[in-house]
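Of the protein chains in this complex, one is absent; all others appear in place.
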Amino acid sequence: MTIAIDPIITILPPLAVIPFIVFFGERRKNLREASIIIAACILFAVNFSLYQQFLDGALLQSQKFTFFNGLTLFLKGEPIGIIFGLLASFLWIVTTVYSIGYMRGHNEAHQTRFYICFAIAIACVMAAAYSGNLLTLFVAYEAITLSTYPLVTHSGNAKAKRAGRIYIGVLMGGSIFLLMPAIIVTWWLTGTTDFIAGGVFNSISISPLLVTLLLCLMVFGTGKAALMPFHSWLPNAMVAPTPVSALLHAVAVVKTGVFLIIKIVVYIFGFDLIAQTNAAEILLYFAAGTILLSSFIALKKDNLKARLAYSTIGQLAYIVLAALIANVRAIEGAALHIVSHAFGKITLFFCAGAIMVASHKTLVSELAGLGRKMPYTFTAFLIAAISIIGLPPLIGVLSKFVIIEGIIDSQYDWLIIVLILSSLLNIAYLLPIPFMAFFKEPQSIEAADSTSQSVIEEAPTACLIAICITTAGCLILFFQIEPIVHLLSLIETTSTTGVGG
Amino acid sequence: MLKRNVQQRHRVVQVITKFLIPMILLFAFYVQFHGDFGAGGGFQAGVVFASVFILHGLIFGEARTRLVLTPNTLRVLMSLGLLLYAGTGVVSLLLGGNYLNYSVLLSNPVSGQHWGIFVVELGVGITVAAVMVSLFYCFSSKRNFVGHISHPIDENELNSDG
Amino acid sequence: MNVDAIVIENIIVMVLLTLLIVVAVGIIMLNDLLTAVILSGLYSLLSATVFVAMDAVDVALTEAAVGAGISTIILLGTLSFTKRIQKPQEHNNYVALVIVCITGGALIYGTLDLPSYGDPNSPANSNPQLAQHYLTESKKEIDIPNVVTSVLASYRGYDTLGETAVVFTAGIGVLSLLGLRRRRRKEDPLLTEKQQRKQQNEDN
Amino acid sequence: MLFNNHFSVLLIVLPLMAAPICVILRNPKASWLVALISNLIIVLLSLSLLSHVLNGNVVRYELGGWAAPTGIEYYIDGINAVLISIVSIISLVTLIYSKQSIRKEIATPRHYLFYAGWLLCLTGLLGILITGDAFNVFVFLEISSLSMYMLIALGSERRQALVASFRYLILGSIGASFILLGIGFLYAATGTLNMSDIAERLPLVNNSRTVIVGFSFITIGLFIKTAMFPVFSWLPNAYQFAPSAVSAFLAGTATKVSLYIFLRFFYHIFGTDYSFGNLLLGDVLLPLAVIGFFVMSVVAIFQTDIRRVLAYSSIAQIGYIFAAISMATEQGLTAGIIHIINHAFIKTALFISVGCILYRYGTANINQLNGIIKTMPWTCAAFIVAGFSLIGVPLTAGFVSKWYLVSAAIDSGWWLIAVMILTSSLMAIIYIGRIVEVFCFKTGDATNSLKVKEAPFSMLLPLWFLIIVSVYTGINGDVVVDMAKFSATQLLDSLPSLSNSIGNPL
Partner (left out) sequence: MVEWLALYNDWAVIVIMMAGFYIMIARYNLVKKIIGLSIFQTGIFYFYVGLGKVENGTAPIFLEPKVIDDSTTNIAAGAVEQTIIYSNPLPHVLILTAIVVGVATMALGLALIVRIYEKYGSIEEDDIQAIDNKFICQLDDKK
């Protein structure tokens, strides 16, 4: 006997906290931020209980809401979504703690607006994570774009506005121009947009060309996945405050993109259809190209956040690549990589933000010698970088390992070379940063300059706490990966039964 | 189009006009109420009726005509004409017929039609006459233009237009 | 009536229409607006005659009263406020000419299948529910000799209601643009002081 | 809801009689009240009519009690019932809005004329929608047109309004004359003026050149009236310089009503097979529509006055609708009708919000409205939501429209058209995004003058009513979709003949 639980409760905490944020406003900052943290904790607890219920065999499904003409909107929990929901809600807590330190340390304006948009974005991410069909996911996807747009243009200067324009243009343009027609065609062909294990095209005959076309439309239309050539919004979006870059552009937003692609591959097309039609092959080239190209660009970027942004593009391409390989192992790898990259990259961004708050430095070349003044920050940076590169005993190695396993299972063996090459490049662009900070002497003029202006010290405590938590996450998850793997194994069963039918 | 002090110069015309006006009025009423039997009807009668006042205005000066038929009267008259027409329809609605079904106005449908048409044509005549006279007023009032012609670029307007 | 009468009637219409064309072309050519307005009054009078020749006496009466009367007066009124002479147009507008030719061509193409002039059996004239109904049944139903009036006020009384509304709209439209009040007063020597006061009260 | 056949005639008679009453009263407030009350009653009547018609009834009402081809009759089925409701609702909403807005735009002594003109315009529009007689369409078309010229010219605080009105008068009269000629040709060929009767008799004379020419003249006349692509030039100026309440009202209704005539004539009277099969109307319509929405979306991007942006966007939307209805399929027609309905609400809301800005700032120039979201948050929020709807963001009415447009195009196998529609949506992102960016994220002169207050409540109320409607129809899209489907199927069926008329009153 299964009990049904409505996943809509995940959307409520972030929305419920908005009146509190407005009410407390700028005058009672502490209460405002406390209320957010409480909401975030509740959200995590809700997600966690959903996870437990799911393991107990509960059916996580909401009422179907009829949109128009038989199109429905509804939420439904399934393993990847639960992982995504847990991840995002947990990191929201951490990010809020971090942004207390960051926003105050940086004296940002419009903090209330910032927190409101942030909460709305989280609510939309929850809706995306638990979306029951493609249309719901699409709606949530658009809502995320719109709610994060004010965050990108937060500072209001010319650069931010330009970034905002690119952001809206690429994300919304892509989704309306490519993703929406693909959804309409899917609906037109099959009469459904529901996520069905094994894909929705089983019942009808469909030409391989059309499959390829649809897959390309959907993958490229998902601008948030930042697959080249639709990546330019991401480096531009780095003008946003660092907590935004950290949570949204390393976790929530971009992960929604790749999450959408994983969902499409697993539940709309199904492994078999992709394997039969070779639809993904051309996209694999794009993904592989993105991995390598973004790493090369990252190497040349001096701005720390820009370098991290290109690194994100590369890592996202890993996930897209893994998803498109379309076998069980690779999908597991993709899901795992969402988690591992989230922890790693959010730590890196937190560190970048901490450096900015503490020393007002944004360029890699300026970091020389800072390590001694900010030891905790740079140690965390080093650990996270190692995780991203994929060395034990950090979580990054596990996801890369599973992805490689997936590649071996597939017919595209040459992708292993891409992965290895890219890991080397990761080393080349990430490791120099902490090493420079620790071991290189600061240039004399600059040192004098900076000491005369202000004494650089360690980042605000709230930032440090957040950094420590995420860094610890990278370590702990390496040893405690079992629950996630178990959860992921549940996809395997659903999809195989689906394919069997 | 009006010359001032016309009175002194065109006494003959004025005398003739004074004779003409009742005749034209008579003709207007003929066209109005004889429209059932010969050519004519409310619209034509209205125009002819208006022409009486236009003639008066042209010959005696529009200012005088305004005293005979004031703008406010015209405004009310043109509305009343339309109301009369539409109201006839409403009456037939109230009497249980379809809108504008004059047959229900009287017990005998045919005389009902007669009366309906009579009233309706009267409504048309009133509105048309009133509108035509007010057109004449509008197009003949003295307007002091010289000060009003905006110069090609009006600084004031520039500001207001943003 | 015999065939000769028909031919003569037709020839009258033909001649009148030809005259109308001449007047219309004259209006196109003239730069003096006053003359053009006078010509258009003449044009209306001619057209009233055409309507009489086409048995449309009501229309003729209206056209004479409106076209030659009211229209000419308000046109003259407009000219008295504006300019008498049109700015000469140097170049001919060939695009307009082409559009006009195409439209005219289309119309001529359309007339090829038109029932011939005066055909009693044309769809329009022989429809038992419309034309014939009005001519045969209106006697019983309305009993008014002028069929045009009975159609106008009763069978299609709703159209006429609309027509009255159009006149009313134009009336208030012109009112809203030009206003009924006089812009300048106290200059008319014909008015006594009492009358002037009355007028001022009226205006206020 | 209770329905009586006489309700249909009251829809026309009420505003028609309220207009002269306004003129007699002459008092601004009293005329507003008269207009408002009559309009409110009309809304109730039209909703009752709508629910009656959606139950599958066709209302026919014989005016003067004369049987149909002899006299004039009303013919009301799905499409006109829907549009009657929309026109009356939008009129009511904008009327509420107008009370404040015209204070600044029109001199007080003329207010009563404004309301009278407004009521006549409403009469004209409803009269066109409701009638079943071809010539009667012309008469009411002229009532609405004349009152529109007048209403537009009332914005003559700016002199361009006069020129805009005059140009509209010339073009509109050409359009109306063409329609009159077209109806004349049809009359010559069929000998009747009743729409159902024409539809019945047309098959007998289908190949007549007279009918073909009548058809094309009506088409061209309607192109002008709907501001279809090559002959749109009257629209941008008219919408820009008219009093803001008038542009809001016209944007939502005027072109839609002309579109209705188009649908009625070409689907119903001529029949789908004849219009689109024999005379290849679709082949003419489609390229013009596509070029129209594409080019106009591009033009909209480069405008500096927000009202002009919206005006060009309106022409583009007309292009969408024409593209959809030129598919001549049930899907396409449904999509077209959905877009007619949704766009009416969206565009009115946009024009009202611009009107609110105009009311406070006295300008709608995009360069002078930096950061006004701080002073007018509710207005700007409404503009943004309506703008999203125009773009077609999910959960707004515009999304439902876009979905249907694209899926109808795909359904007809017109992939390229689908792509074009989407490309044009991208341009909507640009021209709306540009304005939103200025409102929200630019700082400048406007931000400094914090003295400016939010628009008065009586202006925000209608605005947010429209926004809520447009969001509601976006979330619960079936409301609109069902009505549109119902109307579309009814349009595609041929007219029921006069002999078996349903709903004969009394």
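Some notes on this structure:
Order of writing sets the chain letters: A, B, C and D. Residues in each chain are counted from 1.
To be clear about the criterion, a residue touches a chain if its C-beta (ideal position, glycine included) is under 8 Å from a C-beta of that chain, and two chains touch if they have at least 3 such contacts.
Because the structure is predicted, anything quoted here is derived from the model rather than measured.
Counted over the whole complex, the shown chains touched by the missing one are B, C, D. One chain is missing from the display, and on subunit C it is touched by residues 1, 3, 5-7, 10-11, 13-14, 17-18, 20-21, 24-25, 27-28, 33, 36-37, 40, 43-44, 47, 50-51, 54-59, 62-63, 66-67, 70-71, 74-75, 77-79, 81-83, 86-87, 89, 92-93, 96-97, 99-101, 103-104, 107-108, 111, 114-122, 124-126, 130-132, 134-136, 139-140, 145-148, 151-152, 156, 159-160, 162-163, 166-167, 169-170, 173-174, 177-178. Of the residues in subunit B, those that touch the hidden partner chain are 37-39, 41, 43, 128, 135, 138-139, 143, 145, 148-153, 157-158, 161-162. Mapped onto subunit D, contacts with the missing chain fall at residues 135, 138-139, 142, 146, 149-150, 153, 156, 159-160, 162-163, 165-166, 169-170, 173-174, 177, 180-181, 184, 187-188, 193, 367.
Keep in mind that, in the parts below, only the chains that are shown with their structure count from here on.
The greatest centre-to-centre distance from subunit C, using averaged C-alpha positions, is reached by A.
Subunit B and subunit C have Cα centroids lying 17 Å from one another.
Rounded to a whole number, the gap between the C-alpha centres of subunit C and subunit D is 31 angstrom.
Averaging C-alpha coordinates per chain places the centre of subunit A 45 Å away from that of subunit D.
The multi-chain contact residues of subunit B, meaning those touching 2 or more other chains, are 75, 78-79, 82, 86, 89, 99-100, 102.
Considering their complex, residues 16, 19-20, 23, 63-64, 66, 69-72, 110, 113-114, 116-117, 120, 123, 127, 133, 135-136, 139-140, 142-143, 146-147, 149-150, 153-154, 156, 181, 185, 187-193, 197, 201, 205, 208-210, 212-214, 216-217 of subunit D touch subunit C.
Residues 66-69, 71, 135, 138-139, 142-143, 146, 150, 153, 156, 160-161, 164-165, 168-169, 172-173, 176-177, 180-181, 184-185, 187-188 of subunit A are the ones touching subunit D in the complex. Taken in their complex, subunit D has these residues touching subunit B: 6, 9, 13, 16-17, 19-21, 23-24, 26, 61-65, 157-159, 362-365, 368, 505-506.
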